[in-house]
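Below is one structure, written out as structure tokens, with a few remarks after it.
The complex appears here without one of its protein chains, the remainder shown in place.
On to subunit A.
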Amino acid sequence: MAKTGFLTDTTVCIGCKACEVACKQWNQLPADGYEMTGDSYDNTQTLSGSTWRHVAFIEKSGRKRLTGDVDLVALAEGVREELPEGAEIDGLGRWTFMSDVCKHCARAPCQQACPTGAIIRNEFDNVYIQPDVCNGCGYCVPACPYGVITSVPEDGRAFKCTLCYDRQKDGLEPACAKACPTDSIVFGEVEELERRAEERVRELHERGYTEAYVYGTEEVGGTGGIGGNHSKFILMDRPETYNLPAAPELPQEKVGPAVAASAVAAAVLSAAVALAFRR
């Protein structure tokens, strides 16, 4: 079976939230509540156990659009705090929308954290939580560096985007991609999407939008041993602008250094204690 994933192109997202609604309808997810946040037009705020697609609204009023040569790596690492001077802010880029979703990591931290084997890779190489196996331990929640997974309050089990596993098995594309009126969300085989993403970025660069880049590669967004994401994004600003980590990593990458640090600390303490007793 071919590996499948999403390519979400924020440059053509019109913020209609059809993906969010289509996802909830197909997967029969409940509403999260009815409170106005005052945060732009975003009243659902975040991905959760009951919101598997979430459209973020990013107001960038008063800021300049990026033009000219931009150091993408520096951008991705968040080194540059202030954006460079560019053209006057006009239509494009002042208010941007980004439909966030599970990244379907090539090496998924949530899966590695799952003690029951509930989180698997299915035949489409998507990261899938088996709801009948999940025991609600919640280990996957802090393991996800993107904040995608949460437990539901009812029984503590974790839920997230299934990439519409049931629809794929019937040869259908996921509900969000189907509902997207501008093809901002494209579903397909990962290799094909990667090709498409590179082509799109090249095209945007030619049109002067040199800030465009792909998020979810091993260089940006899919870093730290994650090996890239199967759902990628085309972004026009630093990842943090979209509430995405620029350089996430597998939690176990930290285990080695942490163990080493603990060992060193233990050794130092032991030495100190030994020294103390010797006196």
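In this text, a residue touches a chain if its C-beta (ideal position, glycine included) is under 8 Å from a C-beta of that chain, and two chains touch if they have at least 3 such contacts; residues count from 1.
As a convention for this text, contacts and distances are computed from a predicted model.
Visitor: One chain isn't displayed here; going by UniProt, is it "ABC transporter substrate-binding protein", "LVIVD repeat-containing protein", "Formate dehydrogenase" or "Heme exporter protein B"?
Guide: For the chain missing from the view, the UniProt record says "Formate dehydrogenase".
Visitor: Looking beyond the chains shown, say which of A:44, A:111, A:162 or A:231 touches the absent one.
Guide: A:44
Visitor: For subunit A, which positions touch the chain that isn't shown here?
Guide: These residues of subunit A touch the chain that is not shown: 12, 14-18, 20-21, 24-25, 30-38, 40-41, 43-44, 59, 61-62, 90-97, 181-183.
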